[in-house]
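Starting off with a structure, shown below.
All protein chains but one are shown at their positions in the complex.
This part shows chain A:
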Amino acid sequence: MTTTTAAPLRLEGVSKHFGGVTAIQRFDLEVAPGEIVALVGDNGAGKSTLVKIISGLYQPSEGTIEINGEQVTFRDAADARAKGVEVVYQDLALVDLQPVYMNLFLGRELRRGPLRVLDRKEMARQTQQLVEDLDVRIPSARALLGDLSGGQRQGIAIARATHWASGLVLMDEPTAALGVAETAKVEEVILKLKSRGAAVLIVSHNLDQVFRIADRVTVLRRGTQVGTRPTAGTDKNEVIGMITGLSS
């Protein structure tokens, strides 16, 4: 690890305590450029907590985070975004009372002119383009987000993260609400990100999906990292055993 290109993400000894509860216990992981790592584990294992630590929403109780070889301390999500960390949150982080285009650009609104006023037209135009590229079928970029279906909402959250993605993309169960065709489309998008050289950390309960797209899989059980395997060197049974703690 001397002069090779720095990893988009490196976690070392990351722990998180909520009061007396330990949600994450000494977690280590490195994700290389163009690599897809799946994070799996049962409900409450700590997957979303880990995602939120990397995205700046939570601060780790212990341990270090490195982005592209640089140690970082994120005070909030804007800090992480500035370092090229894009996220699809499990709860999607959308605003129902705002139009679709504003949800895509929230926090980095496009502005124009010397007075730096919001460029709604351009945001709506780019959004239309984006959702068409991703095959997210929505009535219009100006539709109220609250009027969309669950799958459409998830599609918007994914479009938002992938549009700007260059370095690191975190996805917390991105296909949970999607149909078969939509899931395939999202997987295609994730593979495209990979070919662009982005690092992807994806949380999924769908092991078939994990084996379809991930290069490696790392397993959390009640906050403790049980192990990390290349998907080519393991199988579903072993991973299930690691998740549940029962050897099969």
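A few comments on the model shown:
Definition applied: contacts are C-beta pairs under 8 Å (C-beta built on N, C-alpha and C of every residue); 3 or more make two chains touch, one makes a residue touch a chain; residues count from 1.
What we mean here is this: contacts and distances are computed from a predicted model.
From the set "cysteine desulfurase", "Xylose transport system permease protein XylH", "Transketolase" or "N-methylglutamate dehydrogenase subunit A", the protein name that UniProt assigns to the chain left out of the figure is "Xylose transport system permease protein XylH".
Only one residue in the set A:7, A:65 or A:94 touches the chain that does not appear here, and it is A:94. Across the entire complex, the residue among A:140, A:206 or A:244 in touch with the chain not shown is A:140.
Where chain A meets the missing chain, the touching residues are 55, 57, 76-81, 87, 89, 91-98, 102, 106-109, 111, 115-118, 132, 137-140, 143-144, 146-150.
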